[in-house]
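Omission of a single protein chain aside, the complex is shown with its protein chains in their original locations.
Our next item is subunit A:
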Amino acid sequence: MSTRHILLGLLAMGPRHGYDLKHRHDERFPQARPLAFGQVYTTLQRLVRDGLAEVEETGSDGGPERTMYRSTDAGARELADWAGSVTPSAPFVANEIFAKVVVAILSGGDPAAYLAAQRASHMQRMRELTAVKSAKDADLTTVLSADYALTHLNADLRWMTTTADRLATLTAEVEST
């Protein structure tokens, strides 16, 4: 995830303090890891260095000094390029579920039992996410983020179901010979 582009995106709505940006980020991306303040300020300084953002004003209101940042035209172009660019489609997906099934097959374990248990866990998570997005007060970002997670869990589930079917077929073939 590109923190730099997400901050540029948040600045596109108008000038902001670093403090504001952190809170808006955490609010807009509730399922993501919250940004650390240090990370926000470092990223803002880099954006300024690269000419993508600039300091609007520095004030203190009697408290600690606070710097307000705004996006530059170059920043707006950079943001539009990033948001419109295609993310490379991964040629292969390697993950722990796949690895565990392969290891279970290689070591004479019980991949079918593992797949059934993993399926139950995925379904439980899918029910939780469905409840989150079906809540009456769910905002659009929450719904979209739950949809995204649900779709990926569902892809895992479909792979697990096909794999369980393939294993059952293979076992039946081996036993009948």
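One rule holds for everything that comes next: contacts are C-beta pairs under 8 Å (C-beta built on N, C-alpha and C of every residue); 3 or more make two chains touch, one makes a residue touch a chain; residues count from 1.
Here is the rule we use: contacts and distances are computed from a predicted model.
*Asks:* As a check of understanding, state which of "ABC transporter ATP-binding protein", "Anti-sigma factor antagonist", "Xylose transport system permease protein XylH" or "Periplasmic Fe-hydrogenase" is the UniProt name of the chain not shown.
*Replies:* "ABC transporter ATP-binding protein"
*Asks:* Can you say which of A:T42, A:S134 or A:T171 touches the chain missing from this structure?
*Replies:* A:S134
*Asks:* Which is it among A:A12, A:M68, A:A104 or A:L157 that touches the chain not included here?
*Replies:* For the chain that is not drawn, the touching residue is A:L157.
*Asks:* Contact with the hidden chain only, please: which subunit A residues?
*Replies:* 119-120, 122-123, 126-127, 129-131, 134, 150-151, 153-154, 157-158, 161, 165
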